[in-house]
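The complex appears here without one of its protein chains, the remainder shown in place.
The block that comes next holds chain A.
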Amino acid sequence: MSNNSANSSNLVIAQKVVKQLRLEASVRRIKVSQAAADLKTFCLQNAHKDPLLMGVPSSDNPFRPPKSCALF
């Protein structure tokens, strides 16, 4: 009895696995050259807006109040 129900639940699982694989196999894929080019373009186009990449001048750095030097 238990062997049969185990067999049928394994079957259901196997059917789900196959159904999922069919879905994943049907994905439309673009060429790696296109994907790589788009990633590169995004990085280069947004580089100037990236504070961690460009560095933040102390005057614009909210985490670093500019030190003032009073001589008198």
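By definition in this document, a contact is a pair of C-beta atoms (placed from the backbone, for glycine too) under 8 Å apart; a residue touches a chain by one contact, two chains touch by 3 or more; residues count from 1.
Just so it is clear, contacts and distances are computed from a predicted model.
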(request) Could you tell me which of "Serine palmitoyltransferase 1", "DNA primase", "Guanine nucleotide-binding protein G(I)/G(S)/G(T) subunit beta-3-like" or "AP complex subunit sigma" is the UniProt name of the chain missing from the displayed complex? (result) "Guanine nucleotide-binding protein G(I)/G(S)/G(T) subunit beta-3-like"
(message) If the hidden chain were put back, which residues of chain A would touch it?
(response) 7, 10-11, 14-15, 17-18, 20-25, 27, 29-40, 42-47, 49-53, 56, 61-64
